Structure formats: C-alpha cells, structure tokens
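Every protein chain except one is present and positioned as in the full complex.
In this document, chain identifiers A, B and C correspond to the written order of the chains, with residue numbering beginning at 1 in each.
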Amino acid sequence: MMRIECPWCGGRDETEFHYGGEAHIARPPDPDALSDEAWADYLFMRANPKGVHAERWMHAQGCRRWFNLLRHTVSHDIVAVYPMGAPRPEAPETAR
Amino acid sequence: MARYSIFSLARNALTGHRDWPKLWRAPEPRPAYEVVIVGGGGHGLATAYYLAKEHGVTDVAVVERGWLAGGNIARNTTIIRSNYLWDESAAIYEHGLKLWEGLSRELNFNVMLRQRGVLNLAHTEHDVRESIRRVNANRLNGVDAEWVDAEGVKAFCPPISISPKVRYPVLGATLQRRGGVARHDAVAWGYARGADARGVDILQHCEVTGIRRVAGRVTGVETSRGFIGAKKVALVAAGHSSMLAEMAGLRLPVESHPLQAMVSEPLKPVLDCVVMSNAVHVYISQSDKGELVLGAGIDAFNSYGQRGGLHVLEDQLAALMQLFPSFSRARLLRSWGGIVDVCPDASPIVSKTPVEGLYINCGWGTGGFKATPSSGWTFAHTIARDEPHPLNAPFALDRFTSGALIDEHGAAAVAH
Amino acid sequence: MTGPRRLPEGGRIDRSRDLSFRFDGRRYTGHPGDTLASALLAGGVRLFGRSFKYHRPRGVMAAGAEEPNALVLLEPGRFAEPNLRATEIELYDGLTAESVNRWPSLRFDLGAATGLASGLFVAGFYYKTFMWPPSWWNRIYAPAIRRMAGLAKAPGEPDPEIYEHRHAHCDILVVGGGPAGIAAACAAAAAGARVVLADERPLPGGSLLDGPQRIGAEDGPAWAARMLAGTSAQMLPRTTAFGYYDHNFVTLAERLTEGLAPSERAGRPRQRIWHVRARRVVLATGAHERPLVFPGNDRPGVMLAGAVTAYIHRHAVLPGSRAVFLANDDSVYAAAREFARHGGEVAAIADLRADSTADGGGLPVLRGAAPVRSLGHGRVRGIEVATAPDGRTRRIACDLVAMGGGWNPAVHLFSQSRGALRWDDGLRTFVPGRSAQAERSVGAAAGRFDLEGCIAEGAEAGAAFARELGFEASVPPAPPGRPPHPAAALLSPPTGGGKAFVDFQNDVTASDVALARREGMHSVEHLKRWTTLGMATDQGKTSNINGLALMAAGLGVPPAAVGHTTFRPPYTPVPFGALAGRNIAALADPVRRTPMQDWQEAGGAVFEPVGQWLRARYYPRDGETMREAVARECRAVREAAGILDASTLGKIDIRGPDAAEFLNRIYTNGWKTLGIGRCRYGLMLGEDGMVFDDGVTTRTGEHRYLMTTTSGNAAAVLEWLEEWLQTEWPELRVYCTSVTEQWGTITVSGPHARVLLEPLVEDIDLDPAAFPFLSMREGRIDGVPGRIFRIAFTGELSYEVNLPWRRAAPVWAKLAEAGAVPYGTEAMHVLRAEKGFIVVGHETDGTVTPVDLGMERMLSSRKDFIGRRSLQRPDCLRADRKQLVGLLPEDASEVLQEGAQLVEAPGGAPPVPMLGHVTSSYWSPTMGRGFALALVRGGRARHGDRIWASATTGESRVRIVDPVFYDREGARLDG
Partner (left out) sequence: MAEVREIDGLSLAVLRGGGAEFRAAVAGALGFGLPEAPNTVAAGGALWLGPDEWLLVSGEDQTGPLEEALEGQHCAVVDVSEARAVLELSGPGATEVLASGCRLDLDPLRPGACAQTALARAHVLLEPRAGGVWRLYVGRSFAAYARAWIEDAIALQAMSAPP
C-alpha cells in the first residue's frame, strides 16, 4: 500500500488513485500520417524499466486530477511528483 | 540419468540415501553454444528440454540470473486448464494439457498433476452468456468443457455457497474436468534434470547484461560470468522480458506488474477442485499438503518488486467469504508476489524478432504456468527451424501492428 | 494446586480462580494468566501433538509465537479455530481443545506408521515415485497422498465471529513491548509525538516477564507497568504486527476477545486489523532462541532453555524435576540457575563450548560437551552426551532437556520492510543491516542482549525519531557498543543416533539437509523447496538459521554465503475472515439504488446486477414464468405503453465553448451541427478502434450538452473524458460533471405513451409534430421541473422523462396506476433486439469495430476521432471479419442459446471452424418466434444463407438475415 502525494490533496493511500501507465506518450497530431508500425508503437509499446519510471496517476477518490510522478519500480520510492504537461524532471541520485 | 522409481528409492534407503546423483550438473560456462536460452524458469527449461529431445539440438545453455526456477514458476497458483475462448489460444493450451498428461513419465519425475477439475464461476447474466459461449467454442475445438448450473456447482464442489442471497450469487460455472493443478517446482526441476541429462548446460547465478549483435545478427550474450557466444539467443524471461529486449534494441508491448498469491495453514482436505471467479475476483485450490492456495488480479502499477499491497489480498479474501464462508477461520500463512509480463491482449508472444537469431517468448502474464510444456515445445520448434510452429504462428510480434490481436480479456474469464 | 508441576508461589497467575478446561477429552485445571500450554505443562502433560509427515509424538518446545509443535484445534464445533499454538492461547473457564493431525488419538496414531517407512520418505521422495503403473496415480497414489495432507480439520460452518478494521496514522509506531520498545515509545511520546505501541502478548514487558530481571531497584514488570502508566503512547496489547509494507505501512492484528470463552465474547469482534501508516517505525521485537540439532531433539520433554524460565516466571510452572541444560551461549546458565532456584534439580549444564568461562554458580558443568541423542520412549528419560577431550559419552537421566543454541533476533518485519540482513559471526545469526524504510531496530531485535543497553537503545531511537519529526526531544546518548554474546558454531549432529530435527513441524532432519546438498539443491531457496524447511505454520522461526548453517557447513562455505530465504507477511498467521473485515455479506459491494427501487421491491420485481446497480429484470405477476412476464411486458410496449426505470444510465453534464469540438474527438460521428434541444446517438471507441461505449447526447444549450452512457460504464466514461481533457487536450475549455444521480429517469414507451404522459405534463406539447423524435423539452412534470427526451430504444413512440431523483418515484407510481406496464431490462432487450439495436457487452466484447456492427455511417470522414487510425490497420480491413447479422432459427419455436457458436455444418469432428456466435437471443412475442443477433464471419454478404448453431443443448439450423426484425422504416416512432 503505497502512499502517494497528490499535488493538491497531499499524501493519500494508493487505493484512492487510479494508475494511468507510462507518462509522456503524446497522441500523434496526425495519426493518418503514421505507418502501421508507428501507430502500433503509440498504441502498445511501453517503456517498462526496472528503475525510475515516469508514470501517470489520477486521484480518483479525491480531486480527480491527473498528475505525473517518478517512481522506482523496485523500491517503489516516489522520487518526484509533477504536473501533466511538465517535462520529466531529473531523477535524484538517491533513487534505489 | 539415474532412473527414479520406488525401487531406486528403496535401494537408496538401504544405503542411507548417500548415492543419489545430483539432479543436474553445475558446469562452468563454455565459450559458445549453438543456442543460449536466457531465463531458467519453467518455459526456458522446457524449451531446452524439447530442443534436445525433439530437435536433437544439445549444444545449449540455459542462463539463469538467480537460483534455478526461482521466478514465476516458483510462485504461481499452479492452475492448469485449456478452456480458452479463441481458437488460437485453445489450440496452444490444449496441446499443453496433452503434454501435461504424460509429463511425469516423460520426465521420469513426478510433477504431481492432479486433474481435479476447474470451475469458472458465473455470477451475472453477462457471465453466463460469455461462459456458455466459451464452452461451445471449447467443444468445437476439442477441449473438454461443460456448463453446470448452480446445483451442479454445489455437487461438484460441496464447500461452496450457492446461496442466492449473497451480493453476487453463483449462477453456474464452466467446468473443465481435465483441468487441475500440478507441483510447480517439480515441473521445472523435472525439465531441468531431463535437459541436463541430454547435455544442456544449466548456468545458475549467471545474469545476462547485454546482447551482442553484429550486422543485425546476434552473436552472443554478455553475462555476469563473462561473454557467452551463441548462434541463437532465445529470451524467456517472463517479467524481465522488456529489460532483455531492450538490450537488443527491441521495444515490447509488455508491462510488468506484481501478481500476488497466498496460502493458508495446512488443513485436512476440504476442497477437491479448482474454483475461479472473475466477477468477485478470487481463485482457489487446495494443495496436496493441505494449504488453500489463492490468488486474484495484478497490482495495477508497473513493478519488479515481487510484492504488492495487502489491500489486494484483503479484497480477494472478502470475495472468498462470499463463496466459501466456512474458510473464514483458515489463516493466512504466507503471501508473496511474482512479476508478470502482461500483453495488451492478455495473450503471449512466441515469436521470431526483427533481429536475426533472436527469439522471444514472453507475455504469458498471469497464466503461463499451464502453458509450460507447450510454450517450450513450440518455442523449441521456432528456434530449431527458424520458423514458428502453426500453434504459435498467431502469437507473433507483428500482430500488434496488423491488429490481429487474440484478445482473451473480455470473454475468457480470469487469465489463469 | 493445579497440577503436579505448578510451583507453590510466583508467576503472573491468579491462583484465587480455578479454570477448568479440556484437552483431547480430558479435564484439567488452570488459572487466569495461564496459556493452554502452561496449564497443560502444569498438569504434567508432555504429549501435545504429532508432527506433519512422520507423526512423531511432540511436546511443547517454546513459550510463544515461535512454537512449532503444540498446535491445537480450539473449541471443536461452531467456534472451531484450527492450528492455534497452545503457547499463545489464553486460558478461560470451559476451554476445549483437541490435538490435530492424528488418528484415532494422539497417543495411538496410525499415521505414525509413516515413521516406520521414514527411510523412504526422505526429502523429495514423491517426485521420484508413484509414476508406475500410470493408471494408479489418479486412483491410488494421489488420493493416498491427499489423505495425509493437512493439520487440523477445516471448520465446516460459516464463522460465527466478526472481524473489524481500523485505519490509523501515527508519528512513531513501536512494535514490541519489551524493555527496548517501552523505552522507545515513552521517549517519543514524552516529546509529544503520536505513538502507537503494539505487543503480541497480553501483558507488556516482553522478556521482562520471562525472568528475574530488575531495572535499578524495580522488578522488571513493575517498571514496565509504571512506564506505560505515565505515557501518552497508545498501548495495544495482544496485537501482533504481521506485515511491513511499502511506505511505512504496517498492519496489526489485535485479538479483542482472547481469553474469553465463546459465550463471553458477546458478539464482540474477535479481531481488529489495524492498517497503520507510521512516519517512523521502531522494531523492538526481541529474539527467538535457537534449538540444537541432535538425534531425538524432538522428544517430548526437550524444550528451549528460555522457555523453561518463561514458564517458571509467567505461569509458575516447573516443566520438569531433573533437567540437563544444553548450553551454546551464556543465557542458558541463567535459565539453569532459575530452574534450580525454583526447586528443580540441574543434573548438568552441558556446555557445547569447550572454552566457555561462564559461571555455573555451583551447578555441575560439562564443558565441550555435545548432545549425542536423547533417551526415552514417548518422553525424555535422559540424554547421552559426549564430552571433550576424549569424546567419551555418558548418559544422564533427566525428565527435561533444556537447550539453548543462541538467539536469533526477530528480524522478520525488518526484512519484510526490505531491510538488508547482515550475518553476525559472534551471534552466529542474521541481524538487521541497512534499513530500506524510515525504521530502526533496537534491543534484542538488533542483536543486543544486555538489559540496560536495550533500554538505552530504545530510548535513544524514540527520542531521535521524535526530534527528526520536529518534536523537541533531548536525545540520550546512544548506549555503548554491544557486549559480546558469542555462541558456538552449530555442530553437525552425529549420525546414526536417530533423526535430528531442524524443522520440527515439517519433519525436516539434518540428513534431509545433507541429502538436498548431495542432490545439488545448494541454494537456500532450493533447500527450502526440496525439503519444505521453513514452510510450516511457524515459517521456520526456530529452524531456518539452523538449516542454512548446516548447509553452509556441508558446503564448507560461510553461512553468509548461503544466505536466507525471503521473509514474507504475515509474521504469524491471520484468519482470512479478519483480513476480509466487514466487506462481506450485505456490505460486500455497494448496491446502488434507483429512486424506483423501493416500488420495484415491493412489487416483486426480479433483479439482476448491472455494474453496482441491481436493475429490475422483469416483474412477474402471480404465477407467471419469466418468459410469460417478459412476453406480457413486451406486448404492453408494442400495443399500449410500458415504463422502464432508466435511472441507472450514466449522465454527464458537459459545458464550455469547446464542448462540440471535444465531442467530435471523443465520438466517431460529427457534433458541430447539432441544434440546441436536439439529441444524437454517439459511438465511442477506444484508441484501438474497438467499441467502448454508446449513448445519446443532447445539446441543452449554446455550449451545453448532456451525455448519456451505458449503466455499467458511467464512471469509466467520465474518467475517460477527464483523462483526455486533463492529459491530452488541456486547451479545450470544457467542464464535465456527473449528474447520473441528479435525474431519475422513466422511459414511457408504446403507442399510448403520449396519452398516459400527457395528464402529468403541464407545459410541453407532446405531439410528435411539435416535439419531434430526437429532441428534448424542458418543462414541469407532475409539478416538478424536468426534461423529456424523445429517444426510442424500443422502436415505439417513447418519452424519456428526467425528474429530480427523489421526485421520480411518485411519477412512476402515477404512470403505473394510470395503466403503464412496468417492464424490466429483459423486455427492453427483446424490444431493442427486434430493432437490431446493439448493447455494449452483448454485441461487443472489446474486439468489435463499428464497421463490424454495420455502423460505418457513424464514422465521420471529415475529422479525426479516438480510435480512427486503428480502423485502418490490415486486420480491421479484412473482408471476413465477424459482422452483425440477424438469425432466425428454422424451427420458429426455438430460442437459440446465447453464446451458441455458429458453424457451416452440424456434427463435425473437432476442431470445427467457427463462423461466429450468437450475441443476443430471445423469444419475440411480436413475431411469435425466436430470433437472435449474431456476429458472423463475412456475415453481411451472407443474408439468406443457412448455417448451424452449436449449443450445449444441441445443434440447430438457422438462417442469416438482416439484423433489423421490426419496423425497418421507423413508422412506429411517432406512435
């Protein structure tokens, strides 16, 4: 049961949130211009790192806002929380 | 390979069991092999076994980063069935079930297959419709399948509650009598022993850290025990598949999630079959040691942590209380997690890759234990012949581009 | 005196009260303050149970949570609890317990026959046999193996107990109420921190209760009581911390009615599970004593030395009269002295360490002694020890063997928190190393065994954590380094003298460990799985370290190189029911209720779950079958008028200048031309091109829309909309608000709909000419402001009336009174299927595109929308995709099975190629025949073809037809 810092509501239990998968996957502006391969890449291919992962969460039982965070996929330490649309921050060195 | 039997046991008992040979050797890595299989789980070991046995390819190493068979093969709830909805799935899982049925003798290692029957419960009209759809499809595909109503469920599984008063009453179930459970570790050990006896080198504590390529062709793997050359490299690393694919510059449509399971303290036999429920989300069987073995769905987030949150287990147990109120006083003995690799369509990938000499077998997600024999069997074929067997041809990587997904989410109930 | 072994004085028992109880049918007496184990020991009982595999007779070995042997079934019958440890059961009057895993009785157990063949039943034996003849496996071997399974019998009835949950937050959670934990909790609480202190035992003090320790002038338990009386820390006794999860989430199990008879529990919850989120955690969980591994070390009467003192001090029980103490560390000497001080005879202290300088205090000491085997039948009569330097063996008569192999810090929770363990060569065990979370281990749990040091370490940790959290605390100096507490290396037991047990419950012996090594199972994880070492209900609390040390010795490597297995929750077993808590029975999952639900329940409706709702499926009148009721309801709608409770449909208020653009991206069709007051059907796809949801959306104002969704998908659709708005298109000025429960919805449908509705409507002209199909009007209905939509899922003249939620039921009642026939979801399905309308979840399953459904006209070519690109992938363009068709069974009286598969010809041998399946199938009272919708490979080009439906009930011939069966022209829409 992780504790996730909602940028608005503060720290809440994981069960209040919905996980939204990898962050920073922008919908292609002109899908028609894409090859089937490129479209499949957008649809299905995911970074799945063992380490720091940039991912989206939504505070479903709270303010219903989406946000991004950086989380280590082994320690589950959350090393940064940042708004949708903001670039991925540098991961602090301490992330295990 | 020393044959195992009651006679060899008795003979060894007389000598204080001092003369049993090792189950497998602990060789030093050779500089190169024809095939290097990355991942010493059930699927990797089965692949090695069938490469040697079916295709005569014995210049093979299985490279395992930790202790042999310590990944998902060591931590699954051991449910075996083949009653999948789509033709492609039914074919590959049914092939597996047939292999299971002869496996103990094939390997001369008792994998303790218990075909006690698997019930997939239906709790809503929607479940009923989809269950019957699957039963009909299974029958046409030659997979044994029955639809049983609530009384039939009760007759087959006496401890279950079919009270209509609960929140999601049992309306009926699909039943595959040939489904059941097996001893998870034994399967891996049996394949390892069989592969070793045929000359396969099993290299434990040997982590692959890189995949070497020259001009679009694999030439070998970097490992924690040095470089190992290989004409062919086969990745069978379950939860860690993305990491390995990345070493070869490949992206996969796979995400790794924790999947938890748990056991109760051992109880005298009360539950003789496997019961699975998608709607209230729990599945359960009782092992031959007496523990109730339970699991349910994944923790939502990506993780390699081999653990999840207690709330997932609490929800499963609340669901269990609807089905088996008498199990309330069974006590949780141990819970654990494994890392499963999940594809968007909940079906596996057993495929060649764009890199020559590189093969991948992954995406079995929450349900690949039952496929251990057929996964190894088809993958061995794919590696040896450099082309897929018809059974695994539909499970190729390119389906994500063409859109020919084999979506087992909707209709096939829980994917275990 | 309650039993021959009860001391005349002392102990934390209330001698003024006698408690009578039964074990295996025999009556005994004890006192409040006894455990079942102590009271039985006092009564002279030695035989407590049988081991798992060989059914060896076993006594009690320990005095707490680590006990491997003394398992019982408490209160056989309705209140039965299986596999409880007698060492933890607090005695109450009338207690009844039974031993487990024996038949017919504990003393004469036929299962012990397996012990005779134990030469065969070595580690891993079953993998090697039972394979021949093949047919015997299922018939003979496997059932026989299964009969041997399990310990206690599973309770057969529902649990009469209830269990509750509590969520708690604190600054500092202290686990363990011994001297270290109490010092930590009090120091932190004194600084003002919110502190919770949990201890598994009924009384605080931990090991202070187990011996004669004094703190200054005070006796240990008095110190503990005084400290706790003066602190604001919340003390939870009988509370076991059983799991340490991510982000300092620790779970506790509090036993609320421990020590109360079922009749005294009075409906009180049996246990409370605490979910504690702590900013800091102090682990002061103490240590478990290690057994010694020697032949016959499992004979009843062989106990842990610390347990002997614990029984003396806690319960005034002297577990034997003449004892040999086997010492591998100095603490055993203290135990021997206590035994002697309380009237026991110490035959010898046999110290395994030749170089030991411990002071025997006048008791006979043999240094450099090794236990060769215990002696006796059923219970200990003596022990054979070999003494250095010549290895001469001698037999010493005794009725108690007290062994102490050294102490293992209880690092379970520390390890669960992912802290790294470190091998300590002095202690010959693992101790906490680097922490992974905001946590510290102190006292014996950290490998510190001097009392003053434990207290000082606890106080320092408590204060330091408080200060870290911003409280004012003066942090006392950390205590000096740990005094040495050396234990000798584990001896490899002599062979030939019988079984030397490592894991007592699972019957894993030293020779099993050696066999595992010979067979190549060198990894500690392989050792565990090959032998089942550490997998019993005690999870190896007393056996794991010995097992890995034996493996290390056998391999000739340091134990650190062998390592340890993974510690997993729970620390001690927790009932399933306790973890489920109150989310069971009526509270299992919310039942969402519509405004009409009371009326429907009173009217005898039959309900079906749809999402979290229970929707009325049909309304049987006296004696009607479902088919009759549904037929009547259908006819009413086709011929007169019916009313449907559509309140469960999701409703989303969508506003903003960019709302139309937003709908354009979300839906497959175009929205920019929809007039105010007009409605339009929309189809939503996932980005993979598959149908996700559908519904009618109405433009209610310049920049306002009201979207409806399917009942089951309402929350998912709102989330979907928010996701796109917030994450992808933040530039779109649109707000979405759920109004599902604002508006109760009654669909009035049928040729008489208007006539029925008109009297209730004040200011809306219901005349189809003035109020055309697919439009909306606002006005007063039954005096209440509401809205009416002209939408028809049945194909008949229909008005969908939206009223403020709580005002809908009176209108419903009035309509029913006026003659509108309530119809349920089943009739609705029949009626919509006759019209060829799809239902998401029937005709779709996540693999169906709009084209498959024949809805290509819903796909705008003038804009992009979610999922559009996916429809151009090769597989979506195949001509032989499964397409929506109608089916008519050749036998008109037949209703096809929903889920029947479609094939070209009957009776083929598997695998039979399948063409598709029946998605919806009903009896049509209108057509007087069965009909169905189906998805069929290339079906649209096959209208008129005859194929077969293959169902569990048989095969039938069907004709492929157009999916619209009724009123193709839409002539009935306006009544």
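The rule we apply is simple: a contact is a pair of C-beta atoms (placed from the backbone, for glycine too) under 8 Å apart; a residue touches a chain by one contact, two chains touch by 3 or more.
Keep in mind it's a predicted model, so treat the numbers as computed, not measured.
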| item | value |
| --- | --- |
| Touched by the hidden chain, restricted to displayed chains | A, C |
| Residue of C:A354, C:A420, C:A478 or C:L587 touching the missing chain in the full complex | C:L587 |
| Listed residues C:E345, C:E741, C:E778 or C:E955, member touching the removed chain | C:E741 |
| Candidate in contact with the missing chain, chosen from C:D450, C:D653 or C:D962 | C:D653 |
| Chain C, residues in touch with the chain not shown (by the definition above) | 162, 164-169, 194, 256, 266-269, 272, 275, 277, 582-583, 586-587, 589-594, 613, 653, 655-657, 733, 735, 737-744, 804-806 |
| On chain A, residues whose C-beta touches the chain left out of the figure | 8-10, 12-13, 15-16, 61-65 |
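Simple rule for what comes next: only the chains that are shown with their structure count from here on.
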| item | value |
| --- | --- |
| Centre-of-Cα separation between chain C and chain B, whole angstrom | 22 |
| Of all residues in chain A, the ones touching two or more other chains | 1-2, 18, 36, 40, 43, 75-76 |
| Residue list for chain B, restricted to those that touch at least two other chains | 309-310, 344, 401-402 |
| In the complex with chain C, residue positions of chain B that touch it | 4-6, 8-10, 13-14, 16-18, 20-26, 67-68, 70, 74, 87, 90-91, 104-105, 108-115, 123-126, 128-137, 139-142, 146-147, 159, 166-168, 183, 185-186, 189-190, 204, 264-270, 286-290, 307, 309-310, 313-315, 317-322, 325-336, 344, 399, 401-405, 407, 409-411 |
| Touching residues on chain B, where the partner in the complex is chain A | 240, 242-243, 251-256, 300-305, 309-311, 344, 400-402 |
| Chain C to chain A touching residues, read off their complex | 245-249, 275, 277, 418, 436, 687-688, 719, 722-723, 726-728, 730, 864, 868-870, 872-874 |
